[in-house]
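Below, a portion of the complex is reproduced, with chain positions unchanged.
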């Protein structure tokens, strides 16, 4: 089960959360935890030893692109994967396609977000390493998608499998504890995406321990 | 004289160029050199001891913004300044305004790019620490703006002074050697912006030494 913690642009210390996550890893479960900080913090997060992900990479080729973050730069900072097309960072279809390609060439795992089962078909067709379904209306709601709309998860799992049965599906929105993780797994998800539930917790390590206790 | 080297998304090793720049600094001139890498490389560049700049920061408040790079994150990685509104990373007027503010609050110097003297008036009115005039048609042309269009520099200097005489004006586009820097200074510029001239040079340190020899 893959637990991906998106630190967004929260006012938090990414290294502190990364160290909390690093302390939780190595348990007896099959859980895999990764932390996705803002890009200037990738190197510092990677130095803690935790699995480190980008929140976004551009799909442009190297060249005259001021202000872009390329997959190679993210890899050089120590990251091993990247989110793409998060609902707060929507890309055009063509950008998603190119970003998946440049991520692969750079040796970076890609996880593409989408809102609905038909969008999951669409992004799976572009050949990412994984996809995630996140109904935007549930993001930050505190209501786990596995409870509010369990069918969207099972439908997304079926939708991805129809295109490529080897592409794992994660789910996001409203996940906050180990029960939600277990429910997501029941529905066929191979991981969860969360953000404030860990990032804004008083004790992120405790929350992470609970999340992997499913 | 401020020499700002924008590494854009070039396939180069930012640390190598940063070390070259660090070796040039400390000379007898009044030159100040800064390196602006992609954001995942900010920390590694800052560790060389060279002055480190962002290529862009978002003006949003901390919060749920996946894929954004905030001024605070850039500062935490060791940077002390940031470009804004580069011709390859255009912002809305309102974003420029907010990004200048969030940069200031984070203790980050801001340098806002513009194409023409009237745009220089516009961006100077928003209160940045510095502005730069870069005619887009000359970027990467190899023809220094001080030669191709010297009046745009003197007009930009006059334009900024009309709004706030304390805001220094840099110029960019086509700068490649110490003579270009000297010419820019003659026209009233207090610095230059360059990119491929240093980043893609066989010997960046030699180019930088020439640039500061004006």
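Letters A and B name the chains as they come in the text, with residue numbers starting at 1 for each one.
What we mean here is this: contacts are C-beta pairs under 8 Å (C-beta built on N, C-alpha and C of every residue); 3 or more make two chains touch, one makes a residue touch a chain.
For clarity, every value in this text was computed on a predicted model and none was experimentally measured.
Visitor: If 2 of the identical subunits are displayed, how many subunits does the entire complex have according to this structure file?
Guide: 4
Just so it is clear, only the chains that are shown with their structure count from here on.
Visitor: How big is the rotation, 0 to 180°, that puts the C-alpha atoms of chain A on those of chain B, in steps of 5?
Guide: About 180 degrees of rotation relates the two copies.
Visitor: How many angstrom lie between the centres of chain A and chain B, each centre taken as the mean Cα position?
Guide: 33
Visitor: Can you check the complex and tell me which residues of chain A touch chain B?
Guide: These residues of chain A touch chain B: 6, 8-11, 37-44, 54-56, 58, 60, 62-70, 72-74, 76-77, 79, 83, 86-89, 139-140, 195-196.
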